[in-house]
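Just below is one structure, and these are the notes that go with it.
Every protein chain but one is kept in place in this view of the complex.
Going by the order they are written in, the chains are A and B; count residues from 1 in each one.
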Amino acid sequence: MTNSKSEAKAPAKQKMTTWEKNQLFWGWLFIIPTMAGLIILNLYPIVNTIYQSMCKTGDFGKGNVFVGFANFSRMFGDSEVWQALINTIKYAIIEVPFSICFALVLAVLLNRKMVGRSAYRAIFFLPMIVAPAAVAMVWRWLYNSQFGLLNNLFGLKVEWISNPKIAWISIAVIGVWSILGYNIVLFISGLQEIPHDYYEAADIDGASGIQAFFNITVPLLSPTIFFVLITRVIGALQVFDLIYMVMDQSNKALPKVESLVYLFYRESFDFGDKGYGSTIVVLLLAVILVVTVFQMIGQKKWVHYE
Amino acid sequence: MGKGSKLSIRERAGAEKQKIQGMTRDKAAQYIWAYYKIPIVGAAVLIFLAVYFIRAFLNQPEDALLHVTFVNCYDDVSENSDFYKDFLAYAELEDTGEVIFDSNVFFDLSKDSDYANTYFQKTVAYLEAGTTDALICQETNMRGMAKGGRVLSLKDVRAAEIYEKYKDRVVDYTTKEGEVVPVGIDISDSPRLKGMKSYKNEEGCYLCVSAYIDNADQVEIFLDYLLSE
Partner (left out) sequence: MHSMETRRKVERIVVHVVLIFFSIIMLVPFIWMLLTAFKSVSEATQIDPFVIFPTVWTSEAFSKVWSNMNFLLLYKNTLLLIFWRVVCAVLTATLAGYAFGRLEFKGKNFMFSLVLFQMMIPAQIFIIPQYLMVSKIGMTNTIFALVFPGIVTAFGTFLLKTAYMGLPVSLEEAARLDGCNIFQSFLFIMSPLTRSSMVALGIFTAVFAYKDLMWPLVVNSSANMMPLSAALATMQGQYQSNYPQLMAASAIACVPMIVLYLLFQKQFIEGIATSGGKL
């Protein structure tokens, strides 16, 4: 190990190599705990899933049979899987932009110096810790077509979660609602790192809050926005709990709402067909991978690090 | 180069020492905490983990001989219950934690519910990991488990003795493909379950063997116990 004082005395080329060696040493030392943990915890399950996707699951204690790509060809002909893929993407298209936009605006507002800021922040934190059972109950009641608050309040007769045409939107609304608090926490933390000087300069120039938002906040917050975007897209494409908790198995809108993970769950757990369930996971993985790679390429256009 | 850096670290350490020695005890503690809290916390965590692991490995529990999951059981079947103690006496086992009756499982496979879903996943995990050897459940859940193929076909060699002994109590399940599989043993009239509140409705009570079991000898003893006076 060397320090940079001695490096400074060394010739230019050698200095680079020592610096590189240092980075290699510390870099690997720093990532080893995380990488070791992730490999121990997650590598085997992932490899196993991919292997399972090529097996026919044996029922009643018969053991698995390797079948190659049979599950995949079955999946390509399975219209339910493609419908679920469309449902999942539709869900993500609503959940991701709305949850990010609302959260961004709210985070900026919550970051201002004003009366009751702490109270507001606490309020936006509370929904995160409410028992999922309470959340599901409330939304079922809000959406209830006969006695629900929404229909009674506006005098409507809408079947919010059993009409196949609108059920997916109703579910996505719950998705936006439940993820808002998390996004706000991330954005507030990102906002802490924007220096106040920028806003003071903008204020002197007479820029309005909205101008400052678009010209200062959004560009400077772009790394955080990018992070939230990547993780939310992944999260939204994996939607499951929400659908399971709010929609009954007998709900006639279910085919237009069920997601890929929902199908995977049904195949793997209810039907005990782990092989086919794993095949669906592999499809989901491929979709997420493609979307993420495109986002990674696209980031160079709009994400600014200092 | 290496020499230079060593020296500088030593110098730095010396300077720090002098700095700290020049302070009062409170100040020194504050100073050390302010500058070195992350390495201190990190070292403490590492030491704790090492001690913890060594202790845990030394006190490792034995593998259970028999693990039975009671689905939707509202009675006490824990180590303190008569049901449990009677079984130990029947099987001539010592009370060393080798027999586990888990009744913290509540689900109904005909209905959706968030908690029930979690309990169902727990049961599947216990079956697939080979933790649990047998399930005590009612008809809907038995058929639900059979639909997933996670219970052993009693025609399997592993369950041959059970099948022979309790032929007249075997319950069949017909798969989607029309295959008829014996999956459960009817224990609704078990004298040992008589004193319980659970499993009393028209759904009856059944015992299923895990499809992931190696050896069903202990399950057979448990079944003998359930059906003996």
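List of remarks:
Please note the rule applied: a contact is a pair of C-beta atoms (placed from the backbone, for glycine too) under 8 Å apart; a residue touches a chain by one contact, two chains touch by 3 or more.
Owing to the predicted nature of the structure, the values given are computational and were not obtained by experimental measurement.
Checked against the full complex, the one of B:S81, B:T118, B:T140 or B:S188 touching the unshown chain is B:T118.
Among A:V67, A:I94 or A:I288, the one in contact with the hidden chain is A:I288. Listed for subunit B, the residues touching the missing chain in the whole complex are 5, 8, 35, 38-39, 41-42, 45, 52-53, 56-57, 60-61, 72, 74, 102, 104-106, 115-116, 118-119, 121-122, 124-126, 128-129, 131. In the full complex, subunit A makes contact with the omitted chain through residues 1-5, 8, 20, 22-24, 26-28, 30-31, 33-38, 40-42, 44-46, 48-49, 102, 105-106, 109-110, 112, 114, 116, 118, 120-135, 137-139, 141-142, 144, 146-147, 177, 180-182, 185-186, 188-190, 192-193, 195-197, 206, 208-209, 223-224, 226-227, 230-231, 234, 238, 240, 261, 264-265, 268, 278, 281, 284-285, 288-289, 292, 305-306.
Convention: only the chains that are shown with their structure count from here on.
Centre-to-centre, using mean CA coordinates, subunit A is 31 Å away from subunit B.
Considering their complex, residues 1-3, 5-7, 10, 18, 57-62, 132-133, 136, 241, 244-245, 247-249, 269-272 of subunit A touch subunit B.
By the touch criterion given at the top, residues 1-2, 4-5, 8, 109, 112, 114-115, 117, 120-121, 124, 144, 146-153, 156, 158, 175, 181, 183, 211-213 of subunit B touch subunit A in their complex.
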